[in-house]
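The complex appears here minus one protein chain, its other protein chains still in place.
The block that comes next holds subunit A.
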Amino acid sequence: MGAQIRVYKRRIKTVSATKKITKAMEMIAASRIVKAQRKVAASAPYAGELTRAVTAVATGSNTKHALTTEVENPVRVAILLVTSDRGLAGGYSSNAIKAADLLTTRLKAEGKDVVTYIVGRKGVAYYGFRERPIVESWTGFTDSPTYADAKRVAGPLIEAVQQDTAEGGVDELHIVFTEFVSMMTQTPVDKRLLPLSLETTAEESEAVKDKILPLYDFEPSDEGVLDALLPRYVESRIYNALLQAAASEHAARRRAMKSATDNAEELIKSLTRLANAARQADITQEISEIVGGASALADATAGSDR
């Protein structure tokens, strides 16, 4: 007796333990989204001012720079893929990886050689398992990236772009990350970071659009300023991408954990129903056994009397 109930009870217990964990993770992720969003907002003034400065130099001088000139026949392009370090975030990492795969296929169809740089353990594991080559990877900071992290990522990428293609350098740099649209929507996007197209930078800085830029005095020289400015600009774009990806990761995790918690609740409900039914069945059986036994006894005594 009761074996069925015991099994149900045990499953209810494990499911509620899991539910507790997922509920905790959901709440942690929710608090981290806010923190990550605040970081995105805090980095906005720097990015805005930098964009303004880049636009000013680019429009105010005729200097050509390796990071702004389009190569006529790009041979090799680099993709920076931003994924997460940890799982349990629903389709977050796999969606970003899928977007990178799409981009890779598209670029390969255009006859370009693609080299991949990866941020986040999930992406590294995916590429490692399929034995696809990774040029360089960075892990351990996708939860809350700092500017120093962005600098570390940007360094080798800028170097690769500045190198000659014949010596193993790349002509273009694309970045694939998950854009934080809202709490409910995060979409993986691919953007070309380098060479800089000035139209897009001008579009990004709305303040610049309406008025004519003043003629700047460059200190020490326009090349010198551009040399110093462009790497910072790339770093700041990568920093922004990392921050948005972090916010998206937390949002995706919160959603995944919310549905896991909801599922666990559902499961507990239906298991409780089953356990109740099993208990009732047991009781009914006991009653009918007792009634059966009693009537059998009654029959037996009635028989002996006769």
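Everything below uses one rule, namely that a contact is a pair of C-beta atoms (placed from the backbone, for glycine too) under 8 Å apart; a residue touches a chain by one contact, two chains touch by 3 or more; residues count from 1.
Everything below uses one rule, namely that contacts and distances are computed from a predicted model.
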{"item": "Identity of the absent chain, which is to be given by its UniProt protein name, from \"2-oxoglutarate oxidoreductase, beta subunit\", \"Putrescine transport system permease protein PotH\", \"ABC transporter-like protein\" or \"ATP synthase epsilon chain\"", "value": "\"ATP synthase epsilon chain\""}
{"item": "Contacting the left-out chain in the complete assembly, out of A:14, A:31, A:105 or A:146", "value": "A:146"}
{"item": "Listed residues A:12, A:225, A:256 or A:275, member touching the removed chain", "value": "A:225"}
{"item": "Option from A:15, A:53 or A:183 whose C-beta touches the chain left out", "value": "A:53"}
{"item": "Residue numbers in subunit A that touch the chain omitted from display", "value": "39, 42-43, 45-46, 49-50, 52-53, 56-57, 146-147, 151, 213-220, 224-225, 228-229, 232, 235-236, 239"}
